[in-house]
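A single protein chain has been omitted; all remaining protein chains appear in their positions.
Then we have chain A:
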Amino acid sequence: MAVSAAVFCLLFLFNAATTNENTTSYNLNTTLGDQNVTFNFMENDTTPQPTEFESTSPTPSSTSTEPPQPAEPLPASGRLPTTVTTVDSVCPCDLHESVCDINCCCDRVCAEELSLFTSCSVDRVSGSQQLCSGDVASYSLRITIDGYSELQASVGEEPNYDILCIQSQNRVGGLSHPPPALPTDSSFDSLFKEFTSFMFGSEERQVSSAELQDSSGYQYGEVMLTADRGVFLLPAAAITADCVDSSPAGFLKDQSSVCSRRVTLQQHCSSLPPLSMNTYTDIQLLAGKNEDAAVIPVQVCSVVLQSVEGTQTELQISDGEDLPPALLDPSLCANVVLQVAYVMKYSPAGEIVNVSVSLVLGSVSEAELTLEQEFHITFVQEDGGEGAVHSSGNPGYVVGLPLVSGTRTAEGIVGSLDPRDTLSLLLSAEQQDCLRGPQQRAPVLFAVDSVSGCTLRLEDAGNCSLVQQLLLDVLRGPNPPQHVASFRNSLLDSPMDWLPIKNNLNPGEAQSCSIPLSLHLEVQWTQYGSLVNPQAQIVSIKEIIQTNTTSLEVLSAGSSTLSISSSVAFIPVSAAALPGYRATPTIDAKLPFDFFFPFV
């Protein structure tokens, strides 16, 4: 429908004659510059009429507006002014009224200032380039014979040597913008909605959803209220690692966050609320969302004191006792909150029944530091929540969850409920020394290969048999488990489901003592069952301890330390699924699986 009604003519050579027919020129002295700026504008027709426009900008779908004759244009918008059509009256660089704009050659008021010009900032104003001959106003500077330069301004027709150009145009508005819809009383809202889909300030400040629900209890993810009509807050890291104190905690959303806080002890030790214990204990929670909901105080479950060196002692604390942070020394602040762990019990009605908090208070001993704080919140059911075992998958293992391990006794397998008490790996610490300091351990996670280690100083390795035993203890950890469940939900009383950890170290044959250099756990696992829900099962687990065969001095190659590594590798032994037909065709000629690709 929108084929232009303009007449296209094949223009070969005969159009070259229609050049500068009515050229007006005026010459003025200026110096010569060299700058090519072309300014085009679409030649507008005088009266836009409602024809079939090929509109590329969205036209309003509202029925009430007819662009040329708006029913009742709003007073501010009114009618559109008549468009400027002739090229010589368009001067886009003429921005100062009745003052000469420098280097603006089309500015009519510039007569004397022309000698200051170096170039024309706009040297060409033309109409549509698609016309075979269109009006062009061109401005240029030229040097005359006596060294002065003069402005040559000319308005004329310029031929277009394109083969497909528009010779004459009888379609109104074909080369101009479609007339915009002027807003009226009735169409203003729909026009406004159409053109302002996104803008600043469109975010509505939403009412918290807690107040919109009818039920008295909380629902998942809702913020919990406190007795003073505030919100229960749990600091968390937001866009940076810094603690954001005003972040609320969501009901039933288990959350653990580690964030940092920059502290100057002199200034902040006793005055900064997030460092003191009662910020986290002196909270009265509302059991539900109602005004008359019961008030649940936070009970202090345990307080652990941590020294500067990192040793922890549990503190017997009576109810309501508070340990405010105290500045003992300009660079020693005691009783600073390091870890906060809330445990909330909830009822099936969505009400909070009990809140308890465990805290770790510590001493920090630097005048200015970035303090790391940990915050945890867990929700347990009112009845039977404590005994819940956190599972690593059901029935197969889930990637990224710890292995289940145990020890065989006469009655069967004994395993710990604590997820931290499982097969674990040495974790690299800042001290790096295998024989010194408390060693940190990280649980072995299913299907996650990892490596870590520590260093052994050769001067410590004098007493070989002692060092051997110490290193083995360090590498294996305290109470190393003997068995690993092949399934996550292997029962404790069915020992056949538990795999023994095979071991290559034979302590009996150690007539010449050897130092273990690495402990490597090799876990073979397989997937079976359906492709959609495969079950992961551990097939075998092997502990490979490498010991030195030559002297330690040779191994360390002159340096005084030796690195001891501890690693785990998970080897999938399951056969990968292959693409193929659901039922193999019985024709012996073998066709590739995607031979009938779009059909099957």
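Keep in mind that, in the parts below, a residue touches a chain if its C-beta (ideal position, glycine included) is under 8 Å from a C-beta of that chain, and two chains touch if they have at least 3 such contacts; residues count from 1.
The definition used in the following text is that contacts and distances are computed from a predicted model.
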Chain excluded from display, named as in UniProt, from "Ras-related protein RABC1", "Translation initiation factor eIF2B subunit epsilon", "Transmembrane protein 231" or "Exosome complex component RRP41": "Transmembrane protein 231"
Touching residue (missing chain; options A:I143, A:I163 or A:A238): A:A238
Contacting the left-out chain in the complete assembly, out of A:R108, A:R142, A:R262 or A:K502: A:R262
Residue among A:G250, A:G288, A:G350 or A:G453 touching the omitted chain: A:G250
Absent-chain interface as seen on chain A, which is shown: 56-58, 177, 197-200, 202-203, 205-206, 208, 223, 231, 236-242, 244-250, 253, 255, 257, 262, 370, 592, 594-595, 597-598
